[in-house]
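After this line comes subunit A, so read on.
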Amino acid sequence: MSRTVSKTLAVIIALAVIAASCGNDDKTAADTMAGVTITLVTHDSFVLSDSTLQAFTAQTGVKVDVLTSGDAGTMVSQSVISAGNPLGDVMFGIDNTFLQRGLDADLFEPYVSSGLADVPDEFELDPMHRVTPIDFGDVCVNYWIDALDTAPPVDLADLTDPRFADSLVVENPETSSPGFAFLLATITRFDDWEGYWADLTANGVKVAAGWEDAYYGDFTAGGGDRPLVVSYASSPPAEVIYADPPVDTAPTGVMSDSCFRQIEFAGVLKGTSHPAAAQALIDFMLTPVFQNDVPLNMFVFPVSSRATLPQVFVDNVSVTDSPLTLDPATIESHRDEWTARWSEIVLG
Partner candidate 1 sequence: MSKAARALTVVVPAAFIVVFFAYPVANVLSTGLAGAGWRAMADLFRSSRERGIIWFTIWQAAASTIITVIVALPAAALVAGLSERHRRLVRALVTIPFVLPTVVVGGAFEGLFQRFGLDSGTFRLEATVWAILLAHVFFNYAVVVRTVGSFWAGLDNRLEEQARLLGANRWRTFAEITLPRLRPAISAAAAIVFLFSFTSFGVILILGGPRRATIETDIYRFAVTRGDLTTAASLAVVQLLAVICLVVLATALERRNPLATRQARRATRRPGRTWLWGNIAFTTLILGTPIGVLVERSLSVGNGYSLSNYSALTHRVRQLPAPALAAVGHSLVFAVIATTLAALIGGLASLVVVHGRRALSRIFDLGLTLPLGTSAVTIGFGILITLDEPPLDLRTAWIMIPIAHALVGVPFVVRTMVPVLRGIDNSLREAAAVLGATPARVRREIDLPIGARGLVVGAGFAFAVSMGEFGATSFLPRRADTITAPVALFRLLSTPGATMRGQAMALAVVLMGVVALAVAIIESARGSTEGGL
Partner candidate 2 sequence: MLRVESVTVRFDGRAAVDDVSFDVDDREIVVLLGPSGCGKSTLLRAVAGLQPVESGTIVSDGTDLANTPPHERGIGMMFQDHALFPHRNVGQNIEFGLRMQRIGSADRARRVEEMLDLVGLPNFESRSVGNLSGGEAQRVALARALAPRPRVVLLDEPFGSLDRELRDRLVDEIPDLLRRIGISAVHVTHDHDEAFAIADKLVVMGDGHVLRSGRPLEVWADPGTETAARFLGHRNIIDVGPRGLVPWGNIDMDAGRVVVLPDAATIVETRQVSAIAVASILEADVVTTRFRGGHHEAEVVTPDGSTRMVFLLARPPAVGERVTLALDESRISAID
């Protein structure tokens, strides 16, 4: 027995040592950029064309390891509990609904990227520049055009109309990011948002645990019986690109006047040993190479005015000029109160 055991033990130890050395950049090396590998901490939805990060490496000599951590909420929580000894060098994907929590935990080093010149001011939510806006997405009610026997809703207020009784599925704001964003939309839009949700409940709104569950379980797209769903402004182009059989125009439409805007930020994580390389990556995220690659991969919109949208986005999305927004500090300070209130009204 002992021989097998000690052999296996040796293998485990060896693996652990190798793994440890992989996971741990050489922190004593001088912070010259070329040859440096930095780690980008992001959420599960992060994806780019292969060529994009290769272009960054070609430009700067910096290699990027991508570390994904579940949804945005999980990513922020992970970073908050490991504050001071960060999981990587740069974070991408913290949005305005979680931003304040990241700022409160002092996760980021301030950095003013030169690329900000091309970014409209409305996206810059942190005056201290601890985070840099990279992209945005609008959480909107989507409808399946053919499943509606009446004119589509145009405003949040329409959803309480009996025409849309038992038609809408939303995500639980306690467990879903778009669900929470939609709650924020109603809070921004209505002074008596509680009354609004009471009406929605009376009108038969259904609550699903998460987006996948709502979109593919209850919404028409997955064979469900609800023609209205809380999704994104960018969902229709996805329905075109990934349609089967192929279609020219999206089967879904967007109620674009009542969208809550989620802005995704990137920031240099405090404690990085490669600040120069990390800053270079932030800069790169605002260049057209990165910005143009974002829509088709992550179905979000670039913030840079220099970016060009793919045709399928141009054809199928109209980005609202007047999105609903809320200050991140307000969101963070009221989150528990609002979701608890929502639960009482909707779930009883």
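Selection criteria: all candidates are chains of the complex that A comes from, given by their letters.
Worth pointing out:
Basically, a residue touches a chain if its C-beta (ideal position, glycine included) is under 8 Å from a C-beta of that chain, and two chains touch if they have at least 3 such contacts; residues count from 1.
In this text, all values refer to a predicted model and were calculated from it rather than measured experimentally.
Note on subunit A: across the options 1 or 2, its touching candidate in this complex is 1.
Residues 1-2, 5-6, 8-9, 12, 15-20, 22-24, 39, 41, 44-47, 49, 65-70, 73-78, 80-82, 85, 87-88, 101, 172, 174-175, 180, 207-213, 215-218, 221-225, 231, 235-236, 238-245, 252, 296-297, 299, 335-336, 339, 346-348 of subunit A touch candidate 1 in their complex.
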